[in-house]
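Below you'll find the structure, written out as structure tokens, and then a few comments.
Only a part of the assembly is drawn; its chains keep their places, and the rest are absent.
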Amino acid sequence: MIDFITFCDYTGTFAFAISGIRLASAKQFDWFGAYVVGIVTAVGGGTVRDILLNATPFWMEQPSYLIVSGLALLFVIAFRKYVIRLNNTFFIFDAIGLGLFVIVGVVKTLDYGFPMWVAIVMGTITGSFGGMMRDILINEEPLIFRKDIYALACVFGGVAYYGCTLLSLPSALAQFISAVSVFIIRILAVKYHISVPVLKGEE
Amino acid sequence: MIDFITFCDYTGTFAFAISGIRLASAKQFDWFGAYVVGIVTAVGGGTVRDILLNATPFWMEQPSYLIVSGLALLFVIAFRKYVIRLNNTFFIFDAIGLGLFVIVGVVKTLDYGFPMWVAIVMGTITGSFGGMMRDILINEEPLIFRKDIYALACVFGGVAYYGCTLLSLPSALAQFISAVSVFIIRILAVKYHISVPVLKGEE
């Protein structure tokens, strides 16, 4: 089971880093700048979570996240012309990563002794703040607050986990169900263009 | 007294969240995105303060801040057409909240054993960084550094508290005086268009 989780974790890190690197490249960032944006996209959400929990940021405990982000950079450089054709693949990877990131955030927060509502918030931060920080770095309004259901899918994942614990399901099953919920909500939201209503301005 | 302080705290949280939600709505954020911007505006300053003090962020200890921000979202959705007529009311609420937030930041920092100058900085961060983070999220230059006296009113509040301690006034009175100072400075600055001089560029 550990192996499968690690696989999903690296898959998600790779997909998140790719999204940062591609958006940075559209803004004429240099290779190193694109690498930094890729890392921030991949580990930014978990880092904010760990700072709020007063935990050591997870990526400082082993170099694999920076290495996977570096592979994402090499991948974009090497296959620049073909990357656009892989959009659907990246989207699936991103959704897998999102499901896992949310659950990691929820479980870690509960382990630190916080109540469930804090865990749901932290799961959402873990899943969505990396993309938000990416958009701040490339000087755009955060897309995750305006496109399809993204941050809200993270909230649903956390609530699903809570529902599973109410039913006294074993933790591993609860984690699986809620990660898959996030994944399915993302797929459905994009396939059927389901989005949260826009808040109309005053004029 | 606790009740009155709690009332001011929720009033300020509500007003700060409203300002974030309204600006997000002008940028076509969806409901959930606007909610996030509202929360960040309301609790962002105190969160930065708590991270710098190595304290558990205050909003993680009870859900009321997220609930009040949610009420602010519902309020804006329900009374969209009338919100603009309430500008003066929101401004008063915002000034009340600012005074309280500054004092909470000053007192908490002193409680953590830091000297007065750090407390003044933390009071200013508590009062002004939420608005700064709001403007970063909606991709605008921070208004608080360019409009009337806002961040500087926070500094004055901290200095007023320091003056009160030099006079050996009781802590509750010192807090009241400095919160009211912030409130009055804000009202006067906006009423009489008092602002800090603009730093002219080199050309």
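By written order: A and B. Residues from 1 in each chain.
Operating definition for what follows: a residue touches a chain if its C-beta (ideal position, glycine included) is under 8 Å from a C-beta of that chain, and two chains touch if they have at least 3 such contacts.
Remember, predicted model here, so these are calculated numbers, not experimental data.
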All chains are the same sequence, and 2 are placed; what is the full number of copies? 3
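Here, only the chains that are shown with their structure count from here on.
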When centres are defined as mean Cα positions, the distance from subunit A to subunit B in whole Å is 30
Inside the complex, what are the residues of subunit A that reach subunit B? 51-52, 54, 114, 117-118, 121, 132, 136, 139-142, 144-146, 151-152, 155, 195-202
Residues of subunit B touching subunit A in their complex? 21-22, 24-34, 36-37, 47, 51, 54, 56-57, 60, 63, 66, 76-77, 80-81, 83-84, 136-139
